[in-house]
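Up next is chain A:
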Amino acid sequence: MTVTASSPAAAEADAILSVNNIEVIYDHVILVLKGVSLVVPRQGIVALLGANGAGKTTTLKAISNLLRTERGEVTKGSIEFEGQRVDRLSASDLVRRGCIQVMEGRHCFAHLTIEENLMTGAFTRRDGSAAIAGDLEAIYDYFPRLKQRRSSIAGFTSGGEQQMCAIGRAMMSRPKMILLDEPSMGLAPQIVDEIFEIVRDLNCKEQVSFLLAEQNTSIALRYASWGYILENGRVVLDGDARMLRDNEDVKEFYLGVSGAGRRSFRGVKHYKRRKRWLA
Partner candidate 1 sequence: MFYREAGQFKTTYASDMAVLPILQDRIGLAVILLIGFVGIPLLGGNFFLQTVMIPFLVFSLAAIGLNILTGYTGLLSLGSGAFMGVGAYACYKLTTIYPGVNIVIWIVASGFFAAAIGVVFGLPSLRIKGFYLIVATLAAQFFLQWSFVRIPWLYNYNASGAIEVPQRLFAGIPLTGANATPVTRYLVLLGIVTFLTWIASNLVHGRIGRSWMAVRDMDIAAELMGIRLLPAKLLAFAVSSFYCGVAGACMMFLWYGGGEANDAFNINQSFTILFMVIIGGLGSLIGSFLGAAFISILPTALKFGVPALGIAIPGTVAEHATYILLGALIIFFLIVEPHGLARLWQIGKQKLRMWPFPY
Partner candidate 2 sequence: QAAAQDQIYVPLLTYRTGPFAGSGIPIADGMRDYLEMLNQRDGGIGGVKIAIEECETGYDTKKGVECYEATKSKNPVVVNPYSTGITLQLIPRASVDKIPILSMAYGLSASADGNTFPWIFNPPVTYWDGASVMVGYMAQQLGGFDKLKGKKLGLIHLDAPYGKEPIPLLQDLSKRYGFELKLYPVPAADMQNQSGIWLGIRRDRPDFIYNQGFGAMNPTAVKEALRNNFPIDKLVGVWWAGGDDDARAGGAEAKGYKSLNFHQAGTNFPVIQDILKNVADKNLSKVDNRNRIGENLYNRGVYNSMLIAEAVRTAQKLTGKKVVNGEDVRRGLENLNISEQRLKELGMEGFAAPVQVSCSDHNGHNKVFMAEWDGSKYVKASDWMAPLKDEVRPLIDSAAKEYAAGNSGWPKRTEACDKAT
């Protein structure tokens, strides 16, 4: 059963990003995405949810054109950013156009210092060093921890610090759209909240759109306006975030609230098996 409520017509008209029925194959033989379509409205925050291996990361990489570096390719469908086909561009072209990805698993430049890492984010910018320095300060304000560690070699910083660095680095490019892959991973709860606050901030103040692949469903749905649930390379459910939050199945399996409130992790039953939307 597909609960797909058709996306709001307004968003359709002013989509910053639209992915139309793409198929992705790795290594010429492994079919991972089997027709995924999604739309991110301008100035929207869209969450991409799904279990491990559903294909969230793959979708984001397909959009940012990083697939090719992993011997994957988009074999069908099209991807449009601001109304133009981008699936034949290079990753750096896309960044220049204002769409940047924060990769899952941090990927800082290990041998560069934190500050140099952040500065590489500004590589495509042409608006002068004063503006860049200003943004750098802004990022240090968001992440004071980074300021403390600014001259440390990134490879030696802690996992969470690297995660902040990766997010900050992407923000340095002043994008119109950020593809965030698991931003909350490895961050302390406080920081997670802060990050999502930043997301909201950027979204409101600077009109940055977001596509979030996130495992922390409850927080993602709290901040997003629209959500897609991916399973096995297909979109199985999508809808308004509030609607998804109220969906019983989503509640049960993604939010962990059953009738009696939050479940305890200690009491998890062995035989429990999640209902799959697809066989």
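In the analysis below, a residue touches a chain if its C-beta (ideal position, glycine included) is under 8 Å from a C-beta of that chain, and two chains touch if they have at least 3 such contacts; residues count from 1.
Selection rule, in plain terms: all candidates are chains of the complex that A comes from, given by their letters.
If you're wondering where the values come from, they're calculated on a predicted model, not measured in any experiment.
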item	value
From 1 or 2, the one in contact with chain A within this complex	1
Chain A residues within the candidate 1 interface of the complex	25, 27-31
